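I'd like to ask some things about the structure below.
Missing here is one protein chain; the remaining ones are kept as they sit in the complex.
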């Protein structure tokens, strides 16, 4: 089912931008896991719009309500369903989308697939708003991980138009402390000094009635070696099938990523060694912590490319699906000029969910 | 299950490099599909080693035998299982792998996961040899697609060390004829003139006891608009969960891929227009034919980065898992210095399988 | 996932007897299906307690609220999630269940499985109350079926202690009109005259601080021949995997059911014939409309045996899980002396859901 993911730790996301509520049903939670409500809200807040000067001015409460699966704040082992009421809906803004599909958006393909019955209001089930329940599920997963020594964090590596240095994670020396810091930030970056420059690039795009893409890198620390399965059950496959469900992702790579295409074996191979504690490690980590689909115990690192949000207010060419003619479109409504900082939160959530699934698949949950 | 893929058109791959046989069980084949045996063998031959001067000198017959699912060359609708006997096995070459894991290979992670019970001979279930049944299943899928107007082809875009121009597909004007040509080649490239240069780079790596990574681009033409599902059932998700099952893939991108991270909305958005025949198209195709996870009817294009094969014969650092010490390793045996040309065939196979699944999911098979 | 069912039409049930709300998420609904709200409520009312003189005196509003998936009463093709708030909770009644497990109930096995973290209030996720979202999903499915000429109905065949005649469906001549009548009744029986006798048997059990089991027969009319798949995807398998999810079901049979064990081939085989309209039918229908797992076009008929509800107020032997001793238990609280009439509604719902899945699997939805 396309809005569900996972075999052992399964999330099912429902709702649309303007439905009464959105939410997520989580199956496969082990019993006896206390959930810290403040930490859940903190993660929800990071994703919520209006938190960062660069994001949209819409204000969404994003207050989750847990319907079941918790008793006195502790998981019961039964499905946990949480919903978020949609309170701030301006449906009129979107009335033309069925006729004039926005370039770069799912309007046209949804129209073909659903024959006009799809909910177009605010993008419907394709809306970036659906990352709210994803982030909720990720925040639940994160608490399970923390109890098992696993840390997850992401940072914005690039914003289109920002000319500063691209500073990736240190794939070998990456510390849990850095990930913990990043996972508390609204616009997570390794070097806080670049944040202002990135915000500047976003602001520039907004001023130009435009939007900006970007690159986010994410890491999982503390996963034991041996998680994941061969072939189609590899850590890469599982993460990919989840991450491409975040709107706007058009590329995903692990470790050295696309650079491997330009490397020789002697450069790319990560030599094993035994550290002083007798632990097996690799001196480099081009593999991004995954060999043959299975975790090596080194930092698991991946990067996702996010396209610029397609909703820009400058005039664009499109077609009139009713008239059957070419047409011009000017998108109105409030839209983020750059969803990348909030997408980083969604990417972390996906990483948390995938990590729990990997642990569960290996009987380590 | 990690060695199986697909919900409606399901492949289950079994075997290892040195088991008695390898094979694939295909479920979900519609009844009444004639399969052309020569075409199946032609695809198998493209992947088989020893076909191109740059590949390994091992000769594997790769002669598939269909056990069931076909009657007089036509599918019955029951599962089709095909096996390939492993005839040319030199098990002695691999005796040290359990003790001295090869850098960049699954030897170490498999050892951790399977506690030493894994079949290490030739890489066991992690061997690139397992792409043979994948290619068989892809060749079956390709014939279903051809009958429905869908064409699949891939080309080698980059080989590590090759300095020539990187020429991608024309994402808008791509023709079925080009894909058909490519899907018949042993070392598929858009411009045959570059093949020699790429072979030179591979030969150079071999001479240096090294190996070379590379980049392959793949396209699917003729998929109708409306295939794929939102969120985790998107065309990208499904393709990704399959493609990362091909050994050595470390990155995957759709359309403009990682370049979207550096683009503005006005650049990346593909404007819609209506062509003379009244068909809705886009003037550019940065989306790679997928919007919101659903096909737009434009060419579906993706690229996969393959790391250099980790088995190189120069000395490398590793650990001795039995002695618990650091160690040196010199990999012996016959290994491709570059698996990229053969990986292109596997990537096409994955594209064919994913395309059939997309059609089946949408009730179009 | 254990609280989800279906591959193409998937229901995920969440909640417990005393959680804030219970509900169901439905995935795989085709777009463009209008849902009649009154009909949905009518089915919910049939299952709700307090409707029949023989049922518990608890009053549950059972008012569903659709959070998403509908737009102006028509399905959008996105997941439809509906919840029912739990308003009438008396948690104190159940305080002893963790210590003194009720014989015949899941108290003990849940305690072992969930280590004491399970929600014991009112049976938690094991409560018969969870048939409310099942009935909701079934009522949705029923409307899809009606539009495709498929009718579903069930009747109470036996109540423990009732001595009257056991009158099953006519497996050949069964009419849609009868099923339609039954599917509107609170205590569905073929011959209304027996209802009073059955109620008497139930009342007798109640007076004796006891409970009564029963047998329900269910039929699906109008499913075309050819639905279902061989082996584990047969119509029987799919129905069984769903029906055993209804609490208290201990047996399930199709067509002549357990009587086939005492039949000879010449008796059991249903001879084919061609009727005047050229339709292929069978003169008898011991097969219950299923041959080789695939529907034959004859009425699909199955029966489910429901055990007496285990919550009886007379004293019973049990163990004290905390003290580690044998103990006596007297169950308090309000309990149905017989859930069979309401279970018939749940069984119909399961049949509706299974029928939609069968149609979807065969591309007929």
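The letters A, B and C name the chains in turn, as written, and every chain counts its residues from 1.
Please note the rule applied: a residue touches a chain if its C-beta (ideal position, glycine included) is under 8 Å from a C-beta of that chain, and two chains touch if they have at least 3 such contacts.
Being a predicted model, the structure only gives us computed values, none of them experimental.
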{"item": "Of C:212, C:352 or C:365, the residue in touch with the unshown chain", "value": "C:212"}
{"item": "From C:27, C:62 or C:229, residue that would touch the chain that is not displayed", "value": "C:229"}
{"item": "Where the unshown chain meets subunit B, residue by residue", "value": "1-4, 10, 12-16, 19-23, 25, 27-28, 31-32, 65-69, 71, 74-81, 83, 113-115, 117-119, 124-125"}
{"item": "Residues of subunit A (touch criterion as defined above) contacting the omitted chain", "value": "7, 78, 230, 363"}
{"item": "Missing-chain contacts mapped onto subunit C", "value": "1-5, 13, 101-106, 108-110, 112-113, 125-126, 130, 158, 160-161, 205, 208, 210-215, 225-226, 228-234, 236-238, 240-242, 244-245, 247, 249-274, 278, 280, 282-283, 286-288, 290-297, 305-312, 314, 316-319, 321, 324-326, 362"}
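Rule of thumb we're sticking to: only the chains that are shown with their structure count from here on.
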{"item": "Chain at the geometric heart of the assembly (C-alpha centres)", "value": "A"}
{"item": "Distance between the centres, which are taken as Cα means, of subunit C and subunit A, whole angstrom", "value": "39"}
{"item": "Approximate Å spacing (C-alpha centroids) for the pair subunit B, subunit C", "value": "46"}
{"item": "Numbers and ranges of subunit B residues touching at least 2 other chains", "value": "230"}
